[in-house]
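Below, a portion of the complex is reproduced, with chain positions unchanged.
Chain nomenclature is as follows: A, B, C and D, assigned in order of appearance, with residue numbering initiated at 1 for each chain independently.
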Amino acid sequence: MTETVSTATRPATSDLVRRLPEYLMIWVPLLLSAAHLISFSLWTIWISFTPSTLVPVTGWVGLRNYNAVLASRNWQIAFDNLLLFGSAFVLLSLITGLMLAILLDQRIRGENVLRSIFLYPLAVSFVVTGTVWSWLLNPGIGIQKLVHDLGWTSFRFDWLIDRDMAIWTIVIAAIWQSSGFAMALFLAGLRSVDSDIIKAAQIDGAGPVRTYWRVILPTLWPITITVVVVQLQFAISAFDLVRALTNGGPGIATQLPALVVYDLMFQRSQLGRGAAAAVLMLLILLAVLLPYAAWRYVQRRQATHA
Amino acid sequence: MRDRSFAPSRILIYLVVALFAAAYLAPLVVVVLNSLRTNEEIAQGSMIGWPQHLAWSNYAKAWSGFCVAETCAGIRPYMLNSALVTIPATIFSTLLGAVAGYAVSLWRFRGDSWIYGIVTLGLFLPQQMRLLPWTIVLRDTGLINTLTGLVLIHTIQGLSFTTLFCRNYYVAIPHELIRAARIDGAGFFRIFWRIILPLSAPILIVTVIWQFTHIWNEFLYGVTFTTGQQQPVTAALIALSAAIADIPQHGVQSAAVIIAALPTLLIYLLGGRYFVRGLTAGAVK
Amino acid sequence: QGAAKPRLTAISQWSAGSDGAAITALGKKFEEKGGVWQHSPVPGFTTEMMNKLRAQIIAGDPPACSQLKGPEIAAWSKIAPTVDLDALVAAAGYEKVVAPDLAKLHKPGGKWIALPLQIYSTNMLFLSKRAMDKAKADKVPVTWADFNDLADKMKAGGITYPIANGGTRPDDGQKFEASLAGISPTAYRAAIMNLDKKALEGPEIKAAFVQVRKIANWMDPNVGAQPYATNLKRFVDGDMGMMIMGGWAQGVLRNAGFKFDDFMITPGPSDNGKPVFLLNADAFIFWQRKEPDLQAGQTLMAQLVMDPAIQTMYSQITGSIPVRTDVDLSGEGWSDGQRRTAAALKDAVANNQAVLSLAHNMAQENGLTAAMIDVLTEYVKNKTITPEQAVTRLAEAVEGSR
Amino acid sequence: MAALSIRTLSKRYANLEVLKGINLEIESGEFTVLVGPSGCGKSTLLNIVAGLDRPSDGTIEIGGRVVNDVPPKDRDIAMVFQSYALYPSMTVRQNITFGMECRHVPKTEQEKALANVARLLQIEPLLGRKPSQLSGGQRQRVAMGRALVRDPLLFLFDEPLSNLDAKLRVEMRMEIKRLHQRIGATIIYVTHDQIEAMTMATRIAVMHRGVVQQFADPDTVYRYPANLFVARFMGSPPMNTMPGRLEADSDGPVAVVGAGRPDEVRLRLHGHDGAASYVGRDVVVGIRPECIAEASRVFSGEAPVLVDAPVEMIEPTGAETIVLLRLGGETALARITPDIRPAPGATATFALDTRRICLFDPETERLIA
């Protein structure tokens, strides 16, 4: 639907006065919101070219901050981690969400309760999620300890302290927290599939697996894309959760860009570098969002032309 | 498939669902159990275990006992602070977002899609980037160290989400409704108030849930832009968990976590059904 | 009349445990003297405290007084005007009773703007009595060789993890600074405090890394990133043997109800036999305010902080030692550990073996500290990094962050 | 052998009885149309035949085999849905071959079958497209292709044309009819459009409230509707039905509308054999609008019965004029030639085709004669 109501009459002055409240009500919040986003971004970009440390200062250092960030081990590790964490988390939460949705779609008893169970982690703060999972996953006090106390002492589940596996603990906690979101969207998507299509597949002789795989799931593309973008955005800006769960450790094995930005800006008092890292983060986001926006644009064009 | 008849496969389905449900519930169960164990008990064994005798005192201490520096009032005053920020900010950001989404979707005006695009980009702007600029804004508006300042921040930042979701919801409302109302002589606000708002329950539930949980759970701005007695509940939780100069207080901490999470958990449990419905309406357009 | 009622706005991260208890007690004293005490604890990490402070400064509304320490005092004093405390310091005769290296940090421009309140050594060695029994050892280790020996003995005595430790960044940093300073205080001063390039690549650094690896191998890997306090019980019970920690652990142990007879505190290993003191001092910086009541409050606060009775009270709660070298620690409220710490400080100053702690932000500004700790924490957690590699990385980190 | 036979079929949802003892025997090659108002159970019946739903009672035989427990894919049927139910993510080609793929038909055979059907339906140029890139009519054709490629014993169509606009609907109607003639398939076709029913069916089953009201060829259904429901349901505008009385004089039975009124209308009946026993009783008189025409109209060569009636309102549609008139006080519609426009309020003369009058029992509502 591209058709909309347009303002019918050219606003005369008296008209303008009469409609002032409505203009204010629309424009003030929207402009405030847009203005804060633009000015904050520009400000950060500007800071990234200054020698600011503790507080913002003027001056120009060119790309020095960027070079320093890009050359640091922290950023390199963070970037690699983001690739791994981002893809693993997005993929797995997608699969988990989809699986839960498919399971709930089987008209099972207690669907309401189950849906609440899968959704409630969304209500919990990242700090709490991080803390609680750090208890569970810590081999000294969590699941491993429990199993050891039960007598099975050869059991190992110590990813949290394993440099190579620690990033996966973040994946686990993040999936726990946000796969309910994917589930909710997928479930609604499954429920809106035309039941005649499923009947047609039955007549065509497709079994349940084939029906889902070939007929139902492909119709969920738009939802999948939405889920991917939202989760990716979550992955890229994941902060509280990681800080509470591993705080970048063991060592600096689970650094992520958002952590690096915060650390540089506020812990190390290197505002300029922190801003540069933030701008780099924005660029990563854009690399994700622009193709998405383009895809949406093409889709909309197709929709209006059909 | 959606077939009730085939028994073995249904048993498998229930089994898998039950496993998942258990996994999702596990952290909650652990916290609940720990909230009923004494610190000593937890220190003896692991974080996972049955309470030997129910240490209800954890709750008493969490609610009104433990100290954050010289204030020994537990989590209670902080809960109130959080409510004082969360409730107005949720209401404002939801209402303004609804009006904006309504304007953008049903009253197209010059430049609307640009503004709208920029506003929704706000969903993606990292928090860390905004801390210092907000400091400057709050300084210049004189709102630093006031709850009003926090309400302002959360209202403006929240607009990105609320506008996006309301707009996506409203585009599905027939334009003819607006036209009919205009012919009836209703203006912008009357149409919103009398016709659009009464239709908005599903999406308002989504934005309210979303905004409420996000603001309630926020920490960074909460501690930076408030002072002493105004701090939000997340600050008190951190005071309990990041206590480097103390033996871990896991029992009290667990009780506090549960108390602090109650409002958001309740709002999810009560609104969860509508949440799923409204989310779809708002997200997939 | 005329004089305003003293009022103090203060920011610190001390919100819980013995830290919280101590500052609360300080506030009580302030109020007893007729002041209005307005303390804003900022729960969380030092970063959150600094965010808060920065926000207040940018807003033109700094607290009358805030927690800050080490080189950060100099750095932060450049972004907002501070109070000249020279007259008050002189009146209290404080200069004479403060270790000179420490004093320097608090008068960056030559004038006192901040006042140290309490002192810790970050390399005190805590020995578990029960563990010593298990190892059938009674000799307190003096050098790193002694230390390693004792650890081996403990292991032989059935203690799986002779070293009790936490896994936070400062914990990992402490292992290194204790090792290096114990091996050579001179090298420590040159490399860590003065960032001398040659010293940074010197053999002492490598030796320190070798020692750190030994320590790391005796630790419970399962601790992960939990704070050291998680292991206090195992330490007291003798399941773990030794702990390299600051005196603050005493406060925590006492708060948790453990008895002081269960453990022993002694200066950390030093290969030349004389104690090395890794100095860590908490301090208050005073920010300029126009309001007469706040100014009066600052005066009162400064007087309190320098007051031997107050320092006594404070240290007795937290487990530190007073900044004032003239406080008598023989009295009842003091522990053996504190007395030994005080003695060690005196010795170390005399032998020029008192150095500033890196791990606790006394040696360098935060940016550099964090960059160096990145290397140290990685080294502790990643046993595939060789000492040689670690040396190079540390030097690179210093270079990259300048 | 019947292609499909349905015996005492019932279907209940909870406490709602949707189908009540349906019996239908459909011969091979027949084009059976199921009509009825919305909710009467047409789709339910079709779904049960297809095996997509289970009957509560009764048996279904397809090609002589009881299929109650046979899954849909093995029933040798094909189905076309109202919404077409094309798989949105597959191309037209894949949509058509998907069933064969499921049945593991070899690739080359799939290709051959596809080519055949595509040629028959003239959709070759569309094979690479997705359903979203097709017009309504094209989608319809693809849906048909998917059914045709199976070459089943029985085709089931559930309102396949109701999503098309009027013009396209007429075209596709003819096309389906031609297709039926060409391939001689057995078809069950659901619609609630009675023009479709009339023009396509070899036999029509009129359903109402879960019961088959009449199952007969279109002419019979139209001319001898089994009851008032069928009479009023088939035909647009519907049959005029008026309360009346059956009398008799020496020449035989006469249906009287508005008996006793000054303007009473007496209609002599011809060949209404069953009427005799109703003489002297109330009846419902049914007469189709096209059986009331302008006075000059000749109905199949016979001299028409002429009646004067007051005109209430006219609706010229261009092709004809619909006249709302009064017969013995009762309202009735007439369809007259477009040239004639009687003035509302005035009285005009109309020709009646009395041979096609229907009489119904007012109690049972069943056709008398």
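Heads up, the rule we're going with is that a residue touches a chain if its C-beta (ideal position, glycine included) is under 8 Å from a C-beta of that chain, and two chains touch if they have at least 3 such contacts.
These figures come from a predicted structure and were not determined experimentally.
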Formula of the whole complex, where the shown chains each stand for all their copies: A x1, B x1, C x1, D x2
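Going forward, only the chains that are shown with their structure count from here on.
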Third chains touching both subunit D and subunit C: A
Pair of chains whose C-beta contact count is the highest in the structure: A-B
Distance from the mean Cα position of subunit D to that of subunit B, given in whole angstrom: 58
Subunit A and subunit B, separation of their C-alpha mean positions in angstrom: 16
Residues of subunit C touching at least two other chains: 45, 51, 54, 58, 168, 226, 230
Contacts with 2+ other chains: residues of subunit D: none
Interchain pairs in contact, sorted by label: A-B, A-C, A-D, B-C
Complex interface listing, subunit D residues touching subunit A: 47, 50-52, 71-74, 77-79, 81-83, 85-90, 98-99, 102-103, 132-133, 146
Subunit B partner contacts - residues on subunit C that touch it in the complex: 12, 14-21, 23-24, 27, 37-45, 48, 51-52, 54-56, 58-61, 168, 226-227, 229-230, 232-233, 248, 251-252, 255-256, 318
Touch list for subunit C against partner subunit A, complex: 45-47, 50-51, 54, 57-58, 75-76, 78-79, 167-169, 220-226, 230, 365-367, 370-371, 374, 377-382, 393, 397, 400-401
